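Once you've had a glance at the structure underneath, I'll fire off some questions.
What you see is the complex with one protein chain gone and the rest in place.
Right, subunit A next:
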Amino acid sequence: MEFKFEIEGGNFSKAGSASSEVKKILKQLNVNPKIIKRTVVSLYEAEVNVVAHAFEGNMNVDIDTDKIVVKIEDRGPGIPDIDQAMQEGYSTATPQVREMGFGAGMGLPNIKRNSDQMNITSKVDVGTELEIINYFG
């Protein structure tokens, strides 16, 4: 089953709405609450990254009986050094973003922890594509 959600860059008040929708769906599908939690936590971080660092994006969700595959694509500045971005505490967040309580540089590491597979590809000045896969079994 496929679902698609838009993510608006810069709008922190709406950040989390796509991941909440996915959460609702997973609850209806009787997925184990612990796996729902892991999935939603990683999707939320990914969604916030688009809001905080990119211009716009979307979340494509594909749910099968054994796994959920989510692709989050954005149009934005891209990530020049992915290994560096993956490090705990590394952040390029602006002071304004930090003031809103984001920018600890914990998002990507948190996604890694809460997903079974995570793949990032990024092109500077074009955008970033993040794939998250979690297995239900």
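Side notes on the structure shown:
One rule holds in what follows: a residue touches a chain if its C-beta (ideal position, glycine included) is under 8 Å from a C-beta of that chain, and two chains touch if they have at least 3 such contacts; residues count from 1.
Everything that follows uses one rule, which is that contacts and distances are computed from a predicted model.
Only one of "ABC transporter domain-containing protein", "(2Fe-2S)-binding protein", "Nitrate reductase-like protein NarX" or "Ferredoxin" fits the UniProt record of the hidden chain, and that name is "Ferredoxin".
Check A:50, A:63 or A:85 against the missing chain and you find that the one touching it is A:63.
Residue positions on subunit A in contact with the hidden chain: 1, 16, 19-20, 23-25, 27-31, 33-34, 36-37, 40-41, 44, 63, 65, 136, in rising order.
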